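One protein chain omitted, others in place.
As written, the chain order gives the labels A, B and C, with residue 1 at the start of each chain.
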Amino acid sequence: MNSVYVVPTSSPSDVSGVKQLIESGTIQAKDVIAVLGKTEGNGCVNDWTRGYSVDTLKHFFEGYLPKEDADKIVYVMSGGTEGILSPHLSVICKNDEPAGETGLEKSLAISASRTRELLPEEIGTMAQVLAVRDTVIELMKEAKIEDPKDVHFVQIKCPLIISQRVKEAAERGKKVVTEDTYESMGYSRGACALGIAIALGEVDASKVSDVSICKDYSLYSEVASTSAGVELMECEIILFGNSKEGNSKYYIEHDVMEDAIDADAVMRALDKADVGYLRTKHNEDRELVHILAKAEADPLGVVRGRRNIMHDDSDINHTRHARAVVGGVIASIVGDPMIYVSGGAEHQGPAGGGPVAVICKVKE
Amino acid sequence: MNSVYVVPTSSPSDVSGVKQLIESGTIQAKDVIAVLGKTEGNGCVNDWTRGYSVDTLKHFFEGYLPKEDADKIVYVMSGGTEGILSPHLSVICKNDEPAGETGLEKSLAISASRTRELLPEEIGTMAQVLAVRDTVIELMKEAKIEDPKDVHFVQIKCPLIISQRVKEAAERGKKVVTEDTYESMGYSRGACALGIAIALGEVDASKVSDVSICKDYSLYSEVASTSAGVELMECEIILFGNSKEGNSKYYIEHDVMEDAIDADAVMRALDKADVGYLRTKHNEDRELVHILAKAEADPLGVVRGRRNIMHDDSDINHTRHARAVVGGVIASIVGDPMIYVSGGAEHQGPAGGGPVAVICKVKE
Amino acid sequence: MNSVYVVPTSSPSDVSGVKQLIESGTIQAKDVIAVLGKTEGNGCVNDWTRGYSVDTLKHFFEGYLPKEDADKIVYVMSGGTEGILSPHLSVICKNDEPAGETGLEKSLAISASRTRELLPEEIGTMAQVLAVRDTVIELMKEAKIEDPKDVHFVQIKCPLIISQRVKEAAERGKKVVTEDTYESMGYSRGACALGIAIALGEVDASKVSDVSICKDYSLYSEVASTSAGVELMECEIILFGNSKEGNSKYYIEHDVMEDAIDADAVMRALDKADVGYLRTKHNEDRELVHILAKAEADPLGVVRGRRNIMHDDSDINHTRHARAVVGGVIASIVGDPMIYVSGGAEHQGPAGGGPVAVICKVKE
Partner (left out) sequence: MNSVYVVPTSSPSDVSGVKQLIESGTIQAKDVIAVLGKTEGNGCVNDWTRGYSVDTLKHFFEGYLPKEDADKIVYVMSGGTEGILSPHLSVICKNDEPAGETGLEKSLAISASRTRELLPEEIGTMAQVLAVRDTVIELMKEAKIEDPKDVHFVQIKCPLIISQRVKEAAERGKKVVTEDTYESMGYSRGACALGIAIALGEVDASKVSDVSICKDYSLYSEVASTSAGVELMECEIILFGNSKEGNSKYYIEHDVMEDAIDADAVMRALDKADVGYLRTKHNEDRELVHILAKAEADPLGVVRGRRNIMHDDSDINHTRHARAVVGGVIASIVGDPMIYVSGGAEHQGPAGGGPVAVICKVKE
């Protein structure tokens, strides 16, 4: 059965929650295809909590699996738990055991994989867009999702450019898209999102070229969630959707926040999933398992006609401001701060907004 | 008539909105009793945007009023516009012109004044509690509010302790409550809040002593909003309530947020005020003018059972995290980021929560 | 006589030191041509201490001079007093009173002025380079300095690009050099430095074009010190040099730091000025009045072959790291932390390094 379990962490190296899932027999280590988490660093360039968590998880799974199998698991950590956001890990499992009677026409379908390693000069360019596009198309097949509209969330961890990689490219006579490390995170996230958008038919491939990336924000995916990190050179992708062959008690829906305070979009997503939320619990048979969203500081520094200072703050990066806000908004609706909110939503939803997805479950 | 106008600012020295109010004849400089604003600094010790804004406003009003009258206006600036919060000024006016027919039984009553200057060693002690208590009682009288339950928001700007003031006290053989400047902000805010609570009968005076301050958080005011700043040694107080003799088209209500994501409390306050809000506009005759709230990082680092990192973040102070969250939550309900959210809610609402007040108006 | 006085400040609005200079008769308000200061903000985009200090100084001088004369004074504030750096103001005066017998062949010559206001799209381009070049050439004449080698420090305060200015330019169909505000500070500083370098013959004009700015760091001035701020649209320039017609007991020398820890350069500058410093006091007749330097994080993140993290730190901007270091190095040599160290040295000295100037005085 395809399944998702969310466990709290007390630090980037805390795997006790995952251990408990395995030791109690709730899940089996061999079924884990991906671990998606929020760690408590700054979510920016020098956030070592992501790598720390991934290294600790790998060592942990090596205790249960052959090293090569532990390495195959896709570990995606997103840094930054500002405000009320609560550090956690989502463990994503897949096996052939039947889900049983669920009453769902379509249920959760998941797959995870990696693109090839990119060269520094490919980051933030069409080369990255196309590599992601190809892997997303494969992942849809693997998840047995036929209609791209059944894909509701595609999470990518992608590389960024640091000084050393600039030099490396220069030595081969190549130029990178930007030498500013923090800025390169945006380009990488944006290229991934456009790759997803093309794969899912949300954006016409002919409209996208190197110059569109982080420039033409009218091009976007409604289901992309991409996050950059220093610790890899390939793109690691987890795809979530619903399928008739989903074999799960779980299912997923999504909507798109138009801006950082678009509570309506969150409630629409919950309504589509027919799951109860805090103020209007209306379906006792369903349970909210997880909620995943992207947060972004509006590029013009304006929300609902009001100026904000997120882009002018030289003490706190704008991605940190944005995550704190979106986390608060969503948690105030679902009544739970242990939600996944990732920053920097270039080409992921409209400018200043971003996708929000809900993973739910038929209660037993 | 008692009235409140809210204008956006483009920087801490932008008084163009206030100028426009005066030049257009909407208000008269002589009627202004207080200006309450959010400025875009860090809201912590080295936030100079508060003083910059106050100095600029004083100079501005000296262009319209004799210097002594410009000095009498109470200027209260609260620093920190994290996330979507939008820098602004609220201009609070009072004159004898009749409000006309409003249909309101009680309407907005306001008053503003200052305590005496405190000595450094009095900050955060019963001396401060009692000075505030006495001034609040006077301000109620001045506002013609008989029932303390009709007081809905008391805003105080209070002093803090810096190295120089520690020395000054030491030279007189006196000890300050803490030599940690950032910490002293909390003590000063807490003492003010307890002074308000005693004045309004929310807390029994006999229960409060020096050791209660910033220790026993079961003692609190539901309507206190206090904010510390380096730029003064007295406490500047603005009191808002409703009165039969209010002479206004405006009125105020409040409720108390139990934690940073307590959207229900915000909606209850709006319901009490019978004003439409974003998702359920239900009274076309009323208009929301302003919303004022206190934000606080939960002292135990836990919201709804989930750990957060606000108190462990050595890069961003917890007050900044908390304002970003509460700002997002409230703005997502009222659809406007130009709201007043001030950080650090010691003895202002329950631990981790804080008061939220709404100022509304009968439409013309 | 041309003279320079340095006074400490206790906050960005503290003018008591300047007041004391005037009230004691040490200087006359009418002789002040410029005030150059270090204020205690972050020195980055949202540093309001610069504007706060300038506004306060203008109001202060309006108490002594006609408004138009108070406005003519060039006020240049550089934000950021990291580490041991101590906030202060340097008051620069000029009058015809004879300096008397000094034994100096050439002595301090100073002049100050402004370029025209720049358009947002001119910032960081040749338009800015040329505007600065022209004004520097005029200022040399005004200071009666014939040989460009006698110019030892040129301080410029220059504008930067913010969202509003991007829009403004866009409305006229113009594109700015970068939409990233923090980045635009570097372009503006760099263009000014190249303008100085051309004016003084340090760099051949034919080698400089739009694409050189913040790209070709082999082009630089040895005496430029430029600093960007949100509070102006022109470039404000103070030029310091020595002249036979200098009329002063003061004089200035300089050298160039090759990197942030180049103590030798500091000592060479002190040696040229024949003034005693901490470890080797060797000229009892001379006195060190002030020391001015530029600090820069090495663009490649390497100093003396060792990696540093200044460019990868998403919590603290690299200019702040660099000022802390250079301030410490210089203060450890001269034994005084009240020195002027300004951040971001694009085209001001070699990459990673910067100019250091010493203003000295013949003792009376």
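Here is the rule we go by: a contact is a pair of C-beta atoms (placed from the backbone, for glycine too) under 8 Å apart; a residue touches a chain by one contact, two chains touch by 3 or more.
Nothing here was measured: the structure is a model prediction, and the numbers come from that model.
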| item | value |
| --- | --- |
| Absent-chain contact - pick from C:L85, C:I213 or C:V256 | C:L85 |
| Contact with the hidden chain (one of B:L65, B:A99, B:I137 or B:I162) | B:I162 |
| Chain not shown: contacting residue from B:D31, B:D69 or B:E183 | B:E183 |
| Subunit C residues that touch the omitted chain in the full complex | 8, 10, 40, 42, 81-87, 260-264, 278-279, 303-304, 306-310, 312, 315-316, 320-322, 324-329, 331-333, 335-338 |
| Chain not shown, touching residues in subunit A | 10-13, 40-41, 46, 48-49, 51-52, 55-56, 59, 164, 230, 315 |
| Where the unshown chain meets subunit B, residue by residue | 42, 44-47, 162-163, 180-183, 300-301, 309, 311-315, 317 |
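Simple rule for what comes next: only the chains that are shown with their structure count from here on.
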| item | value |
| --- | --- |
| Averaged-CA centre spacing for the pair subunit C and subunit B, given as whole angstrom | 41 |
| Multi-partner residues of subunit B (each touching 2 or more other chains) | 10, 40, 315 |
